[in-house]
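Shown below is the structure under consideration.
The chains shown are only part of the set, and none of them has been moved.
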Amino acid sequence: MNLLLKEIRHNPLLWLLVFVPAVFAGVSLVPERHTLLFLLSVLAIVPLAALLSHATESVAAKTGDSVGGLLNATLGNLTELVIALTALAAGEYMLVKASVAGAIVTNTLFMLGASFLIGGIKHHVQEFNRAGARLQAGLLFLATIALLIPSAVAEVDSVGSAAFTQSLSVGLSVLLIAAYGLGLVFTLKTHREEFASAEKDEGHEAPWPIGLALATLAGVTVVVALVSEIFVESVQGASAELGMTPAFVGFIVVALVGAAAEMASAFSGAWKNRLDLSVGIALGSAAQIALFVAPVLVLLSYVLGPTPMNLQFWPGAVVMMLFATMTAFLVTNSGRSAWFVGVLVIMVYLVFAMTLYMLPPRVQ
Amino acid sequence: MNLLLKEIRHNPLLWLLVFVPAVFAGVSLVPERHTLLFLLSVLAIVPLAALLSHATESVAAKTGDSVGGLLNATLGNLTELVIALTALAAGEYMLVKASVAGAIVTNTLFMLGASFLIGGIKHHVQEFNRAGARLQAGLLFLATIALLIPSAVAEVDSVGSAAFTQSLSVGLSVLLIAAYGLGLVFTLKTHREEFASAEKDEGHEAPWPIGLALATLAGVTVVVALVSEIFVESVQGASAELGMTPAFVGFIVVALVGAAAEMASAFSGAWKNRLDLSVGIALGSAAQIALFVAPVLVLLSYVLGPTPMNLQFWPGAVVMMLFATMTAFLVTNSGRSAWFVGVLVIMVYLVFAMTLYMLPPRVQ
C-alpha cells in the first residue's frame, strides 16, 4: 500500500485520482449535469488507466516472458475493453463501434505521429526496427480488411440481410482472434529474436510485488467499470451541450482518454531515442484493439448485450481505418523517421478529427 | 506413349485420370445427378491440368528460352482458359467473371500464403528475389486498376450506358494485352538477368519428346474442353444442391481446381527453400490471368459468346481483387518470409472465402 502511495506521489498523472471520488460525488449530487459528469469521468479514467497499465506490467514482469507477454497482449487495453463493455451492456452499439474505430485510428495516427514529432524535435533522424513495425502493420491491414468486408458487402449490394451480416461478423471475429493468437506464438515463441529490441525494457519502472499488482488490477478494474457507467450515461447529454457530434466524442475523445497512459510511455520512449518502443506501443495497441478487443466485444454481445452486435461500421469510419493503416504502413516502411514524418501523420489525424467535428449530427 | 504411362505411374496426381472416363460415363447414364457430375468433373480436371502443364513445359524446354518463355506465358493457364471459354460459349458470363476474379485472388492469396506457410514450417526465415515479385505485383496492380475502372465509373455514376462500358472494356483489354506483351519483352529479352533465379529450373522433371508433348497438348486440351462442358452444365444445379452460392463455386472451387497443378509446384518449391519459384508461379499466374486471360476472353466473346462480354465485375469481387493485390505487394516487399506471413495471407483469403460462402444467393 505504501508502494502504491509512493507511486502516486511520484507520478503527477496519478494526482488526477482525486477526480474518482469527485465523479461519484457528482453523480449523486448533480445527476443532471451531464457535461460536468462527462468531464469528471474523463479526468478520473486517465489515472485509473495508468494504474491498470502499471499493474498489468508488474504482473507480466513477475510471471516470466511468455506468460507476461501474453498478459500484456490481452490486458494491455483493459481500460478500452471495460469502457466498451459498459457501453455494450447499455446497448450503445454506436458508441462501442466509434470507440473501437477511434482507438485504432488514434493509436496508428496520433500516438505514432506525435511520437515521431516529439522524437524528431530532439533527434535529427531516428531509426527503428522495421520487423516489428511490419508485423503489426500486416496484422492491422488484415484486421482492416476483415472489418471492412461486412460494411463493403452490405453497402454496395444493399443486401439488407441482417442475418448474413451477423453470422459473417461472428465468423470474422473467430478468424481475427485466431490470427491474433498465432501472432503471439510468432512474436513470443518461434521468432522472438526478431522482435527483441521492440520488447526489452518496456516495464522500465520498478515492478510492484505480485500481491499488490493483482489487487490493483482487480480493484481498479471495478472502479473503471463504475466510472465508465457514469461516462457512458453522460456522454450523449454532454456531447449535445458541448456542441460535439457523438461520432467525434466516440472516435476522438474516448480514444484519447483510454490511451492516455500508453501515450505517456510512447512519447517518453521517442524523446529518449527509443523509437522501437514507441512504434511497438502505438501499432501493437492498435492491432490489439482490432484483432482482440473488437472481436471479443462481438462475441460477448451475445452474453452481455440486449441484442448481438455485428462488425458493420459506419462507412466513413471504415475509410478512416483503412487510410490510417495505409499511412502507418507507408511511414514505418523505411525504418527511419524525422520530425516532418510526424507532422504528416498528425495532419492525416487532424483531417479525420476535423471531418468528424464538423459532421452534421444526423450522420453517425 | 510409354513415357506418358511411366509419368502417370510416377505421379499420384495422375491416378485421378480414372475420373475422366467416369465423368463421360456419368453424363450419359445419370445426366440429372448434377452434384455427382460436378464432383466427377472437378476430379477429372485436376490431373488433366497437370498433364497440360507438363506438356507446355516440355514444348517450352525444346524450343529455347525465349520462345519457351513465351509459350509458358501464354499457355500456362490453359486449363483456366478452356474452362472459361466453355462457360463463355454457354453465355455463363457470371461464372466466367467469378472464375477470373477467383483465379487472381486464389493465386495471390491462397497459393502465395500456403507457400509461405509450408516453407516457413521447414525453414525459420526464407529470402527470395524481390525484383521478380515487384514486377509481378506491379503488373497485377495495373491490371486491378484497369479491371476496377469500369465497375467504379458505372457504379458511382449510375451511367447505365452499356455501350460505354462495352467499348471501354475492349479498349482496356487491348491495353492490358499490350502491357503483358511488353512485360514479356522485359523479362525474357532486355532485363532477363534480373529475373534469373525465379526462372531457372522450373521444369525440373525430365521433359517429354516434342512429338509426345505436342500430341498431349492438343489431345488433352480437347478432353479438358469436353469435361469443362459437363462441369459448366452441372455447376448451377450442384451449387444449389450443396448449399453453396454460385459466387463461392466460381470464385473458390473453380479457381482451386484450375490451379491445382501449379500449386503442387509452388508448394514443393517452398518446401525445398526455393521460394523464388513459388512466388514466381503464384504472382506470375495471377498476372497472366489478369493481363492475358481476362482480356482475351473479352475479345473472344465477340466471336464465341451469344453477346459481347465486358470487364464490369461485381463490386465485391473488385474490392477483393484490390486487397489481394495490395496484400501481395505488402508481403513480398521485404523479400523475406516466415510462417506467420503465410498465416496472415491465408487469413485474408479465408475472410473472402467465408464472405462468399455466407453471401445470400441473390447477390452474385
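For clarity, chains are labelled A and B in written order, and residue numbers in each chain start from 1.
As a convention for this text, contacts are C-beta pairs under 8 Å (C-beta built on N, C-alpha and C of every residue); 3 or more make two chains touch, one makes a residue touch a chain.
None of these values were measured; they are calculated from a predicted model.
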item	value
Complete-assembly copy number [criterion: all chains share one sequence; 2 shown]	3
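Criterion: only the chains that are shown with their structure count from here on.
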item	value
Inter-chain centre distance, chain A versus chain B - centres from mean C-alpha coordinates, in Å	41
Chain B contact footprint on chain A (complex, rising order)	130, 134-135, 137-139, 141-142, 145-146, 148-150, 152-153, 156-157, 159, 161, 164, 167-168, 171-172, 175, 178-179, 182-183, 185-186, 190-191, 194, 329, 333
Residue numbers on chain B that touch chain A, as the complex places them	124-125, 155, 315-316, 319, 323, 326-327, 330-331, 333-334, 338-341, 343-344, 347-348, 350-352, 354-355, 358-360, 363
